[in-house]
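Take a look at this one; I'll ask things after.
Shown here: the complex without one of its protein chains, the others still in place.
So, chain A:
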């Protein structure tokens, strides 16, 4: 195995082009588990922790651009005011040790249907910045995640960061079901982003990818105010949009029911403050 540790982004992209089989690593919270359990033996590790610009976030183009190497802890501490949905989701990731190392870029790279940071990115309509020595492109996050643990990255591309729009008066919520309050992979989760005239949603961990509940969004966009009936209808529409399976963490039927509850609750929180 080779250990590649480029000091700059340009050299990282060149290393990626020269080693398309290299496994990128930042926080290691997914990658090192694969190595420790001998599930993966990539020909090279591409350590991106020395590329300083990956650890930056900036307010730009009416949104926030977060470098791929920004940890969950930093999202919580530094972006909780601007991106409350993503910060809430980040707070449910693992433990302090995991949040200190795990990154938004890594969650995108893993593209797990249970990735906690993904539903807020989908709900808010985020874009993923990917780059190679050939150039850069900005991909809607819904087109980036293409299947369970599969994404649209080409062999020579790396995730540079993610851009999330900032909308005036946006009320964001995130809720997750698990067996305890920490160190838990989501049984299911739900993200909601309500702003003037727009409702974004996303179901996590109940389908091959995170899923936006389009009909529920259209229904909620037509609401004038909160009512219990509207909340139930919204919950039902979200549950119908899910595509869950039975697995060790829960049954499909449980996930659908739990999602209807999470959707109803988060809509109430978002509309009633």
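What we mean here is this: a contact is a pair of C-beta atoms (placed from the backbone, for glycine too) under 8 Å apart; a residue touches a chain by one contact, two chains touch by 3 or more; residues count from 1.
One rule holds in what follows: contacts and distances are computed from a predicted model.
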| item | value |
| --- | --- |
| Record-based protein name (UniProt) of the chain missing from this complex, from "Phosphate transport system permease protein", "Anti-sigma factor NepR domain-containing protein", "(2Fe-2S)-binding protein" or "Heme exporter protein B" | "(2Fe-2S)-binding protein" |
| Which of A:28, A:204 or A:244 contacts the chain that the document leaves out | A:28 |
| Full-complex contact with the absent chain, from A:18, A:59 or A:183 | A:183 |
| Chain A residues touching the omitted chain (full complex) | 1-3, 5, 25, 27-29, 31-33, 35-37, 41, 44-45, 47, 49, 94-98, 100-101, 181-183 |
